[in-house]
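Structure in structure tokens, see below.
Note that one protein chain of the assembly has been removed; the remaining protein chains are unaltered in position.
After this line comes chain A, so read on.
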Amino acid sequence: MASSSDLREKLRKKRRALQHSLQVKDDVDADTQALVPTDRSQSKETAQRDMEELTAGEEEPGDTLRRNLKAQRLRRRRKLEEASVDDKSMVEPFHETVGEVTAVQQISQSDEKPVEPCVVSSPAQSQRGDLPPRPQAKPVPGSSHSESSTMRQRMKDKLKAARSKAESLLQQEASQDGPASRLQSLKDRHTLTRFDRETDADLRGGGDDHPSSLNVKVKFREAVRRVRVDSKSEMGLPTAEEAYNFFTFDFDPEPDEETRKGQKRRTRPEGENEEGEDGGDDDEEKEEEDKEEVTEVDREHQGEDEERDDNAPLMRDEEEELFLIDQSADDFLVFKRAEYMGYQRRLQSENELLFTPSFLTVPASSKVPENMKPRYLEEEGLYVGERPPMSLTNQNILENRILKQEQGRKWFGDDGRIMALPDPIKESSTRPPLFHIEDDLDPALQTVYRKALVSKHASQYISVGGETNGDYQLDVDVSGLIFSHHPLFSQEHVLGSRLVQLYDQHLSRQHRNLTEHLTTKLNGLRNTIGNMLEVHGGQRLTPVMQQRISEYKQEVRNTRRLRDLEQEKDRTLLKGIVKIWKEIKALRDFQRFTNTPYKLYLRREEVERASDVREYEAEIQAEVDELLDEMEEDYQRKVTEYRRQQEEWKVWRRKQRAKNKKKKKTQSQLDDNEDDEDNDDDDRTDGEAEPGPPKPKPPEEPDMEGVEKQVSEKASRIRRKPGEPILVPELTASGPITPNEQCPRGEFARREDVAKRSIFIKVLYNDKEVSRTDNRSLNSDFRVHFGQIFNLKIVNWPESIKLQVFEVLGLSTTLLADVFVPVPESSILTGSAPSEELVFSSNLRVMFDHEAVGSDVPFSFEVDGSNRQTLLTSGKLSCSVSWAVGEDDVPLAPPTTQPKPMYSGLKQLDAIASIGASGLNDMKKLGEWATESRLDPNDPNNADIMQLLKVASSGEVTAPDYFRLEQLQEEFNFVSEEDLEQSRRFRLLRLRNQEVAEFRNYKFVPAMEREVTDKVFEEYERRLKEGEIVDTKGHLDAHRALVAKHLHKIRESIINRFLIAKHHFIMSDLVQEEQVPTIGILGLNLFKLAEPKRPLKPQRKERKKVTAQNLSDGDIRLLLNIIRAYDIPVRKPSVNKPAVTSKSTRSFTETLTAGQSQRATQGSDWLLNQVQVRPFVEVSFQRSVLQTTTADGPNPCWNEDLQLPFSAPNGDYSTANLQSMKDEIFINIFDEVQYELGGDGEDRGKEVHTRLEKHWLGSVKIPFSTIYFQSRIDGTFKVDTPPVLLGYSKERSLASDGGYDAVRSLTEGAFITLFITIEPQLVPGETIREKFESQESEGLLLASEVFERDAAVHFPDRPCLTTVININGKTVFITRYLRPLNPPQELLDAFPNSPQEATDLIARYVSLIPSLPDSVSFAGVCDLWSTCDQFLTLLAGDEEEHAVLLCNYFLSMGKKAWLIIGTAIPEGPTTYVLTYEQNRYLIWNPSSGQYYGQYDTFCPLQTVGCLVSADNVWLNTQAYTSPLRIRFDVTKAKLWKPFFSRAFPNPGLSSVQPEELVYRHTDQAAAAELQDRIEKILKEKIMEWRPRNPTRWNRYCTSTLRHFLPKLELSRGRDVADEHRLELQSLLGDYRISGFPLHLPFSEVRPIVEAVYSTGVHNVEASNVEFALAVHVHAYPNNVLSVWVYLASLIRMR
């Protein structure tokens, strides 16, 4: 520090100048406090307020000072710049100080300029304003103001504040450390002054800089300590300020004192000058301070230097900053200009801060732990997956970067590369890429949508237990085929293929290497024998040993023979190969071109001649020895044998001789050549006389010489000669083929022909073609490669898999051969299935006029044509068929349990099969296999088996066979799975959550487990159980029980679907919004204003609808307004009266004209007779009963309002629940009968006791669901009156209202006019907004949608149906339902002569099928249409099913019939049938079997929406909808809009109905049984309903009634009343009878009971009442039952 003294001097000057500028500083203080640059004046004000001692004209000095400073600065800078050359480091602080000063000047000059970049303030000051108050921050503005007289005090305060602040910050945020911010602070350093930083940070309100300053402070203490030591040692003086600031209370008072002094000085240098407060000390202090300053500056230099050199000792910098913080004590300010740093320096400093990873390869040594060599797992044979591709540069960069970090090495594996998981990307894309936008897609690639066709004959499904839904897949891999002969083979090809075959044979033989094996074995055996003999030496061999040796020898012999054979084969094969090769060569030479690329090399392996010869000799010798041995042995054996035989022979001979001697004596002729002759004689005599043993021949001596010769001969034949090189043939297909141009014409033609051909293969599964390969052209080598895999999803059992090889020539294809592939075992899975080579051949005769040899054509290789041979087309097809493996590694093979004899041998499926070892079920075996096959445990393919093995070896059975993403799931389970299962409470909660019907609205699930009783589940469990067991008892009829169960199932599934759909909301479900009014409505509203307030004819207004969900019991009432009734039957006095009319038959004509005749015939005496009826109406709903007052006469008028309470089941007012309510409203009409009872004897005449009885006349049933859906029912209904009402007759009062009667008289029965509604009006649930799937064509669906929408727009009140939903939930076009169907033949036969009767009967038959509204069974879901056969099976259906069946019957009877889609009362939207006969249209109500003329006023059909025939739908476009006022002529285009028109013709929709209906015959016995049971049940019920009175049954009457019922059935309830009334009357003259037959279609017992109950017959209270009940069940075909219940009460008359 050469210039240190110089510097000190300058500093002193500067200080003085600064003292002058104090005022300026104060201004700035004020500014910074406010954080906004204030006006000059304002700052001045503040300054004045702060510093009272200052004179008024201080502005001036400030300015002058500024000027001075400027000059000074300029000067100084010049100097410094010079200085910087030799002492660069010194420049920095100067720059800083100067800069600071300048900054202040700038600020004071430009008032508006934001202070931010170099704000100057002290922390203590700043606390006043902006900093959040610290708990210990005592110096408040007020205090400083008031005590400003004593600057010292003020200073103290401030210092204290600063200290405490530092402390608190230290305490609070010591932990905070941010390298980034530290860096930032370093950066800032160059632009900001030291003070600035602190202030700046503070001013910014704890922004980014805040932590940095804190950090600085944290590190400060140590630094200060160090610095203190330094400075002390250097100068003998402590750095007083710092010491004071931070260690006041920690350290001795001495530095404290000094600091205070210094501080004092610093804080108010101007005071020093101007006022001289502490005059005496000033100089000293100044001196000191100067020194301090210098030291500080020096230190700064150091710090700066260090920072420049190396940014590691950041502390130093910060330490300085912290000193400066403390210097900041209020009045000492250093200002600094934003400084410029040279580019080079910046680069340099940046280099220090930034790290640019190099992209050079990192040496491996730095990546692996020291003293380690990289280890390559692949080389050790472990599985290492393929790494994902990454560019080397990036990898290097990454490695460099990682290495820079601490512990960077842990990222590297043993092989010195970054650890990486195997590449997860599949090699081939699973989805083919679409290169084109859809528009410009190649038209050939455009997908075309085709409807799936349902095959009718898809028989033999793989029936599975239901769990896996038959998802099976066969993979057929057709890899290719090789022709071993093809008609287009040239001669060379023939030879070539032969050569290839031989070579293949050779290869396979070589592969097996039997020769070698046998040779080794032979040697082994020989050695063994040698050893045995050697060991035992010359000693005697034990018999065992001998035995063994002989066995060995035998073995040796066998082995040798085998070896020789093999060797011979090898040799011949080799010879053959060579021969053929020679032939090929010869052929090639001859024809001067080459066709096949085959080339045979014979590789010679030279052998050492000497050793080879030796071996050869040794071999021969050994063999010879052995042979000799054998021969010797053989010879020995033969010799012994010979000897034995010799002996025998001799004995025999001797005997013979003795005999002969005797002979000789007698003969005594010849004795010459005795022996020979003897022999001859003997022979002869032997032959003649007794056969003696033949004379044994002595065995030949073994021919030693020959053996040797033989052996060597054989050896030379089958073995290579000694010293001859070993020849190894090698066949390659690399030879050149003569190009086409150089070939002769014949060959050229052949080749052309070959090129024209191509081959493809069809894959046939169960004799159905499922796929075919591409055409592959035939190559000159006659190998075709396909390499295609066909995945066959199969449903049917695999019977056969056939591949057909086709050859294509031009346009014609010829079938070459069929190849049958065996159906694989289910353990053969894709990936592990071996490729099989299947040989095929064809006997097709093919001849060519060119070089090709053809097929089945004799040809010869020889020139002379000899040695002809014939070859057939043949080849090998390599393919494999295996079962696919599903996504989750489940083999998609059918279960083996299928009782298929041909697959009985199939083994159990096992997971191990998937990796190639099929049938390994034994764990041990598996383990062995695994070790044997050396599975790599790292290979993911083997993960399964390794897992399995691990489990097997460790004995753990609970190996997870699943992969779980949420491993921590178990941690989060609050109870274990078992607890969850076992706990009744949890079960209850879960069932409720699943919305199981029983628990859907279960309230108060108990909090404790013990409080949940098992009873809760009883019902549910019973239901579950009942789902399986059919309860036949409750249904009386097994068939119906089944049907009910089936219906229940359908219902269940549909309801489930509905429940799901219920959770899909649309806007209108949640938000009520008024529709935008149309002009019409607006106009109407305007018009309404003019309406009279109380119109004369009031109309019912629409009420506001209420959604049902927020209702509770009692909120809903049912309103009934019973207005009037017509044609109520009237009483008939029990007078014996002859039958007036007795009509047995009726016809349409009669019905239509009946009015007159009836009127005429019926007696006029009724008028006079005053026969009355006093009817009243009783309404019962949900067992609450209300009744009207009694009116008089057959046409009563009540006009009464009845209100019935309504409660939903289970208090559940949800839409779904209301819709599914099955409750019905019974409206019964009774006659109130008054009987006079005779009083007691005395009172007779004075008192009259009367008894009221009510007699049931008829009823109307209206299901609640109808009211719910229609919201109101208004109209006149036909009262359901019994065909016979005992004591009543249906009479017409002619005289009273003649004209009106003329209209009504056409119908029969009573009518009642009603109005029913629900209060408040409920919003019926919407039907499911779900688009059902369909098999109709898109066009048709679209057209029908348009049609229906049009209809809805133009004719909103006309129901229009074009598509309906069948029972499977699919949309079907409506016309498909209509098709002529045969009615039961019995019904047709019943009235062969009268078609009308038959029609009637059929309508009745249809109406007898019980009606079950869909809306009830399928709660609000939709209308389901079942086909007629389904309908007849289910025996339950809605109106539309009835209508369809009836219409179909009519069609089959040759009538013109249509379906009418319309509305009727009370059903609402419904379906009727329209027929056209005898120039009349008749409207049939299919559910009642009634028919009406078109002009019948009482026809329940109100509107006609559209007509449906079997081939079209017509929408009613006429002005009116009532059948009375429209024309049914559908040919008129003006009146009816057809669906299928010329523009959109009918595509010929096939019917969904069966071709023919099959009827079961009726089981009469079952009907009889049912009849008895119903009767019994009803009787019991009636007695049950009369608990207080005894119920007596009049048997006589009962039997009479029972007698009537079949008649009623026969006449279908018509016109028999009088007859049998008379009959009854005569029999029971002294009884007053009231009774009636009820007629019902049979579905269940319950409705019958209900119907009987509703008549109220049981309510008769009279003591002497008797009852009669008869039941008759008539069975119609297909178990349609008609039930009659005859019910009567009898009261004995006196």
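What we mean here is this: a contact is a pair of C-beta atoms (placed from the backbone, for glycine too) under 8 Å apart; a residue touches a chain by one contact, two chains touch by 3 or more; residues count from 1.
The definition used in the following text is that contacts and distances are computed from a predicted model.
> From the names "Gamma-secretase subunit APH-1", "Sodium/hydrogen exchanger", "Fructose-bisphosphate aldolase" or "B9 domain-containing protein 1", which one matches the UniProt record for the unseen chain?
Its record in UniProt gives the absent chain the protein name "B9 domain-containing protein 1".
> Tell me which of A:Tyr376, A:Tyr1002 or A:Phe1315 is the one touching the absent chain.
Touching the chain that is not displayed is residue A:Tyr1002.
> Among the options A:Ile1066, A:Ala1543 or A:Ala1565, which residue touches the chain absent from this view?
Touches the omitted chain: A:Ile1066.
> Residues on chain A that touch the omitted chain in the whole complex?
989, 992, 1001-1008, 1011, 1063, 1065-1067, 1069-1074, 1076-1077, 1107, 1109-1110
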